[in-house]
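Omission of a single protein chain aside, the complex is shown with its protein chains in their original locations.
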Amino acid sequence: MSVPYSIKTLAVAGTDKQPKASDKIPIIARPFVSDRAKKTLDIVEKFVEEECIPGDAVFSQQLGLTPDARFRAHPPILEDLKKRARELGLWNMFLPKNHFKEGAGFSNLEYGLMAEYLGKSGIASEATNCNAPDTGNMEVFAKYGTQAQKDRWLKPLLEGKIRSAFLMTEPDVASSDATNISLTMVKDGNDYVLNGAKWWSSGAGDPRCQIYIVMAKSDPGNKNVYRQQSVILVPFDTPGVKIERMLSVMGYDDAPHGHGHVTFTNVRVPASNLILGAGRGFEVIQGRLGPGRIHHAMRSIGAAERALEHFLARINDPRKKPFGKQLHEHGIQLERVARSRIEIDAARLQVLNAAIMIDSKDAKFALKEIAEAKVLIPEMALTVIDRAMQAYGGAGVSQDTPLARMWASGRTMRIVDGPDEVHLLQLGRNENKRGPFLLEKVEWQKKRGEEMAKSYGLQNKDVLQLDREWSKEKSKL
Amino acid sequence: MSVPYSIKTLAVAGTDKQPKASDKIPIIARPFVSDRAKKTLDIVEKFVEEECIPGDAVFSQQLGLTPDARFRAHPPILEDLKKRARELGLWNMFLPKNHFKEGAGFSNLEYGLMAEYLGKSGIASEATNCNAPDTGNMEVFAKYGTQAQKDRWLKPLLEGKIRSAFLMTEPDVASSDATNISLTMVKDGNDYVLNGAKWWSSGAGDPRCQIYIVMAKSDPGNKNVYRQQSVILVPFDTPGVKIERMLSVMGYDDAPHGHGHVTFTNVRVPASNLILGAGRGFEVIQGRLGPGRIHHAMRSIGAAERALEHFLARINDPRKKPFGKQLHEHGIQLERVARSRIEIDAARLQVLNAAIMIDSKDAKFALKEIAEAKVLIPEMALTVIDRAMQAYGGAGVSQDTPLARMWASGRTMRIVDGPDEVHLLQLGRNENKRGPFLLEKVEWQKKRGEEMAKSYGLQNKDVLQLDREWSKEKSKL
Amino acid sequence: MSVPYSIKTLAVAGTDKQPKASDKIPIIARPFVSDRAKKTLDIVEKFVEEECIPGDAVFSQQLGLTPDARFRAHPPILEDLKKRARELGLWNMFLPKNHFKEGAGFSNLEYGLMAEYLGKSGIASEATNCNAPDTGNMEVFAKYGTQAQKDRWLKPLLEGKIRSAFLMTEPDVASSDATNISLTMVKDGNDYVLNGAKWWSSGAGDPRCQIYIVMAKSDPGNKNVYRQQSVILVPFDTPGVKIERMLSVMGYDDAPHGHGHVTFTNVRVPASNLILGAGRGFEVIQGRLGPGRIHHAMRSIGAAERALEHFLARINDPRKKPFGKQLHEHGIQLERVARSRIEIDAARLQVLNAAIMIDSKDAKFALKEIAEAKVLIPEMALTVIDRAMQAYGGAGVSQDTPLARMWASGRTMRIVDGPDEVHLLQLGRNENKRGPFLLEKVEWQKKRGEEMAKSYGLQNKDVLQLDREWSKEKSKL
Partner (left out) sequence: MSVPYSIKTLAVAGTDKQPKASDKIPIIARPFVSDRAKKTLDIVEKFVEEECIPGDAVFSQQLGLTPDARFRAHPPILEDLKKRARELGLWNMFLPKNHFKEGAGFSNLEYGLMAEYLGKSGIASEATNCNAPDTGNMEVFAKYGTQAQKDRWLKPLLEGKIRSAFLMTEPDVASSDATNISLTMVKDGNDYVLNGAKWWSSGAGDPRCQIYIVMAKSDPGNKNVYRQQSVILVPFDTPGVKIERMLSVMGYDDAPHGHGHVTFTNVRVPASNLILGAGRGFEVIQGRLGPGRIHHAMRSIGAAERALEHFLARINDPRKKPFGKQLHEHGIQLERVARSRIEIDAARLQVLNAAIMIDSKDAKFALKEIAEAKVLIPEMALTVIDRAMQAYGGAGVSQDTPLARMWASGRTMRIVDGPDEVHLLQLGRNENKRGPFLLEKVEWQKKRGEEMAKSYGLQNKDVLQLDREWSKEKSKL
């Protein structure tokens, strides 16, 4: 199929005068970015701004109106954009070069910079085969898969021909603590038989989603609670698997991708479908999550930047003049613009630093930084998007801007991959390990100060220590 | 005088197990830090933790109790620490290597990393001759001074023998807008005669403060409001100069440094005391402020880190067990620890990036980044310090911890060098310049989406557009 | 049709032990509440908790799935609940007794207390004929309508037989400033001809909505910008009126009520359709808005209370035990519960006081209090609902709890009836009128203090004023 439109430069819209994506890389991060990545980054920006964002509107129209239609949809615009992306060399950029030969050869930092731009559009990530949860799933296959598993699933995933889902969260337990996972998985001959329910199985709604990577409880009696789980592959059409319904997010169905509520009734799969081995479920999920959180974070930053762009467009719209002044002439709006600028810029540096930590070693090495990003970025993005919504009034919460949808999507970021509270608790506990040493240090410094004072002939009196017999004095009053 | 104490390692206090300052440089900043700077940084940390922080208590005792005594004081501990600092090679680190040969040869970034540690103690900056406003004043002399001015004032300043003040803010006008400066300065023969009042003349209280750099209105009739001001040198003992009183900061007098309210009555100085030339006052203050804001910001980050250290010490103090649990076992405290960790880390990266921007060119190039730091860091530091105060209860607001004083000092950071609001306004205006382009872009993208949709045979109907004759239908109801 | 279910007490669910609605009226408000209102309030609570909230699920199912179906729907549950409400004496409680004989005889305060409970369900307001915008529209008819207008429109509205919409906001101007309204309205013989567009015409989607009350610009040349507008009645089926599309709110279509985008093309209506008279549009909208804002506010408080109920239910759900403890055992959750309790309670008092202000005179008398409620309550409600969403994780943002929908609805409250910013600006300006007096007072008090000090023989020296010749002293150093 021929591309139904030609790429025009944004020159007509004045792009020439605007800095390119590569110009805007923070100076502190530049030593870590190759020239090739910079060049690709600029292509990503152009692709997103000129083709994907306009394409969002097409995608939306091609989805249909009833839930039934929407979760059967496979909008043609998507395949066209994928073709276009491959032509432009924008494909699988997410697979980090130091770990996978299958990727496009970028570091986590370099891809992170690109992910920011992908996050400005609803379809750009998938158009470049960089969409979650497929990205994390491909990493799982590449890292832990057998050759047979790779051939069967990784290959078509890398080519963007099928989609996948990762089934972990469950409706009946507190899944934020993964040891609670309770979908059962029992060995029966050479097979495993699964029973239970999963939800928030993102991507499961897509008609092209063919493989579920499932976390289940295989060894409930194991004394080590982190060895009770296994991860196993379940093809979507295995008998006993049923998508009960899809879940909405703040009113959005996110079709056709969606978030499935899936039940397993005597679902039988061969033991060869195990990933890494029985009892190694935690290993798999821990190896999977780090970079994905960076991707999410950078996409959220892109969403925040786009919200700010809309914000600025709105307050400079000459048709909108409440009380005789354009919105940008009302001081209250410029303060919000400024705060948004500050908050986005600081947040981005935090994520970029985390990405470099991963690149320098691995995700475990960047545990603290990833958790920090997980908490910091969604709160920042929601704040910025909310300010933009408010500047738009009604249009801000409606279908006329991308803001409401971006807010809804951003809101889930405070929940997915563990709610903020879990990460805050872990960060707090980690930081708290320094406590006993610091107590000792503070007391040492105090004592040291007293010794030093003595060496100067001072008596270590408190500044408000009064040398008098209070009671006697007062009695005379 | 011999050093009255010997440096002991903090080994007894467990330092060995703790990462050194150089280990904690964010990975993203490392390419910009020389090995020599790393080594110096570790010495700074040791000097601050082992000598300056304990020395704060000595300094406080050597000040005296009455205002009169406190503003005459010159605590011996300070001179001893200065001697010690010079022995350790810690002197004038603030003067950036790419601009001044007189300094210690570090970049703004490298010194910024050190300034964080200096900010943990009340006297470490002066002990290393890196205290404001002398730092900025030395930069002024080095950058714009005549040889005679340098010989007379810069030399003893660089040696830490005298102190200086910068007199800009005035009590009767809105000084946040420097064009309002109204202290008059009239040419009379080869002299200038000054009349008016200044306040918040920081450092003017110090008995060793010998030179005032004064911003005055020399050409009130100039059409260009940025050419009406000049900067001129006024020795402290020039007849007609009077320190009316000192100003307190949240109850602290900051003696002997202090903040002076100074009047000028027919103060006569030779025209050769002009800096840079008549009408060039704005040039001087603009060249002066950038790096200083980075120094302030990094010291504030050090203060926040020290507050967090105290916070952690407190919640691990075994004597403090409300309701049967130590404070760190109450979830509410760990959340605050975690948030503090996140906020400090993101803020630091913001400042380091700004410092590198300055290093790469100059302060003007980093205008946006410096303004961002100016707003972001004090709010962050105040929040972190406040959490620590709260964990301490009464001790937190009293003289028993450094927290209350650090908060008071941090609070002024939202005001000095222009209040937050001025920086927010400027940032907002700057960002707003993108507005018209963005409005055009957003509209271009919308139109483009519609064209693309048409090429797919779609009709650009709204998702909630209903194709029916509403009124007729309803009439039937 | 017979009621398809019987009202059971909540006794089985333990209600007996819980305080009734009338028990929970804040003590400070009790003198203003009649015994009859208390009795009715308890019936409202029971009706909402036992019939309307369960009915929400039925309503949702009876709506259908396609936009087309949803905006044609007239769910039977609604009519059954209306019948039931009339049996219980719960009908038109909103019409304040001191102004309208047609109502149920309650004050704004008394109805406000009831509105809180109505706000806990999505359909309770309409079930009792107390839903916006019909309430405000009925007030307009009752207050300003001719007898003919009352007979034709008010009567069926009071009986809940038809619905109405108020068309004010426009897509192409900054409607937050109503002087910008630009839909034209030109006299032509005995008719007016209207041209232009309106949006956010809430309720226009309902198949039973038969009358639009339209604000239009009738006299654009009038020097008094507050006399350029008129309000006129436009039956929904007048030729030239077209509902272009419906607007979504954070992903929700709010069907069948909805928010219409409506165009007017040569729409002709007789001049007798004018409300109050030509050029009196501002009078009409000002008389209309006050009590409505109180209703909105109290419903939002009900939503916040319901969110808190869900929050508490969730953290006491024995199936949800992350990290070995139920959620309520994690300190972080109890702090949020406590803050929610505090914020709701203070906000409620603010609104009740505003309602009493209106009751004591009229809405204009309560201008400040209404504006305060308009800003305070939505922010509070959003915060509380967001905390509850977060405690639920995924379920909180999905269709499984009412939280996401309540948040979306609450978010619009920061925009409808004028965005927060307009109310803040007006409040600020009003408060600022005290400024000159206060400046005078502060200066008077200062001078007075100086006089008093003199009478005690004091010299009005500053506490940090040092009596010495600074320069001479220092010279000796």
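Note that the chains are named A, B and C in the order they appear, and that numbering of residues resets to 1 at the start of each chain.
The criterion applied here is as follows: a contact is a pair of C-beta atoms (placed from the backbone, for glycine too) under 8 Å apart; a residue touches a chain by one contact, two chains touch by 3 or more.
Model, not experiment: these values are computed from the prediction.
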Of A:83, A:152 or A:208, the one touching the omitted chain in the full complex: A:208
Of B:31, B:270 or B:393, the one touching the omitted chain in the full complex: B:393
Per the touch definition above, residue among B:180, B:222, B:272 or B:459 touching the missing chain: B:180
Interface residues of subunit A (partner: the chain not displayed): 67-68, 71-72, 74, 207-210, 236-238, 241-248, 253, 330-332, 335, 462-466, 468, 470-475, 477
For subunit B, the residues touching the chain missing from this view: 65-68, 169, 171-177, 180, 199-200, 247-252, 259, 319-323, 327, 330, 332, 389-390, 393-400, 404-405, 407-408, 411-412, 414-415, 419-422, 424-425
Hidden partner interface residues of subunit C, rising order: 4-5, 10, 12-15, 17-18, 26-29, 31-32, 49-50, 53-58, 60-62, 65, 76-77, 308-310, 312-317, 328, 331, 333-339, 341-342, 345-347, 349-350, 352-353, 356-357, 360, 368-369, 372, 375-376, 399, 421, 423-429, 431-432, 434-442, 444-446, 448-453, 455-456, 458, 460-464
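One rule holds in what follows: only the chains that are shown with their structure count from here on.
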Chain of greatest Cα-centre distance to subunit B: C
Averaged-CA centre spacing for the pair subunit C and subunit B, given as whole angstrom: 45
Chain centre separation (subunit A, subunit C; CA means) in Å: 36
Residues of subunit B whose C-beta touches two or more other chains: 331, 335, 462-464
